[in-house]
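A single protein chain has been omitted from the complex, and every remaining protein chain is retained in its original position.
A, B and C are the chain letters, set down in written order, and residue numbers restart from 1 in every chain.
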C-alpha cells in the first residue's frame, strides 16, 4: 500500500484529499501510478492530463515521474506552490 | 565670512571643531580655501596633505575642490564616513 | 539550527527578531522580511484569503531552504514563520529573519530564503474576491526570482 495525498486545486479537482492504494507490479514509479490514476475516469484523466502543471512529492521530498515507489511511501500531488 | 566645521579624526588632527574665517578675494573655491588652511602650519598642512582621504561638504551637500564659496556658506571637512 | 514555525496564530515581528539578537555581541547584521495580504491581486479586489499547506513537508522544506542558505552564506541564525488558515487583507503571512556578522550575507540569504520559499514550500493560497473564490496561480516571476540563485 501507498498513501496518496492531494492538495489545493488538485484536491478539489479529484474530490479526494487522502487515500490508500495497493502497490501492484505495474505501479513501481510515479509515472505508472499516474497512469493508474488517470484510468479511473474523466475527472482523474483531466486532473493529470499532459501539460497540466502539477507537482509530486514522495515521502515529503520533491519527486518526478521516474521516482520509484515502495510499500509504505507517502505520495503527494499538488499544484505549483503559492505561499509567502 | 564662512563657517568651517571639522569632524571625527580630522577634527582631532586640526584640534578645531568650528571656526569662522573671512572670505578673501583669493578664497573663492574649496581648493583655494584649502590652500589657505594648509598655510597655517604643519598640523594643517598634514591634515589636508595631497593623498589624504577627506571629504568636503558645502552647505551640507557633498562638494569638491572646484565648488565655489560665497559669504555665509557652511563648509565641512571630514574623513570618509563609517556609519551604519 | 534553523527556527521554523508553521502556525495559524499571528506572530509578533519585533519579538521574533529580538530572539535572534538578544544577549549576543557577534551579530552585525539582521535582515528581515514580512509578507502581508494585499487587498488587491492582479486587478481583483481581495476580501479574504485561506492558506492551505502540506503538514510535515512544509516544515521540512523550510528547514532545507534555511540550511541551504546557511551553506551558501556566512550566517548566525535563520528564522521562518509562515501562517496558514484564514487571513484577511493587512494580515502578516510570513516572516524571515537572518543574522550574520556582515550585511551582504544577511541580505542575500534573506532574499534567497523568500525566493525559494515561494517556489518550493508547499503552501497554496485561495483568494476570496467579489467574483468568488479562486486559487492563486503560481507566477513565472517567482520562478525567475528563484532561478537567478542557480548561477
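Quick note on the criterion: a residue touches a chain if its C-beta (ideal position, glycine included) is under 8 Å from a C-beta of that chain, and two chains touch if they have at least 3 such contacts.
Bear in mind that the values here come from a model prediction, so they are computed numbers and not experimental data.
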Could you tell me which of the visible chains the hidden chain touches?
-> B, C
Which positions on chain B touch the chain that was left off?
-> 5, 7-9, 53, 57, 60-62, 76, 78-84
Hidden partner interface residues of chain C, rising order = 12-15, 17-18, 21, 23-40, 89-90, 101, 103-104, 106-107, 110-111, 114, 145
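Criterion: only the chains that are shown with their structure count from here on.
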Skim through the chains and flag the pair connected by the most C-beta pairs in contact.
-> A-C
Whole-Å separation of chain centres (CA-atom averages), chain B against chain C | 48
Please work out the Cα centroid separation of chain A and chain C, and write it as a whole number of Å.
-> 26
Can you list the residues of chain B that touch 2 or more other chains?
-> none
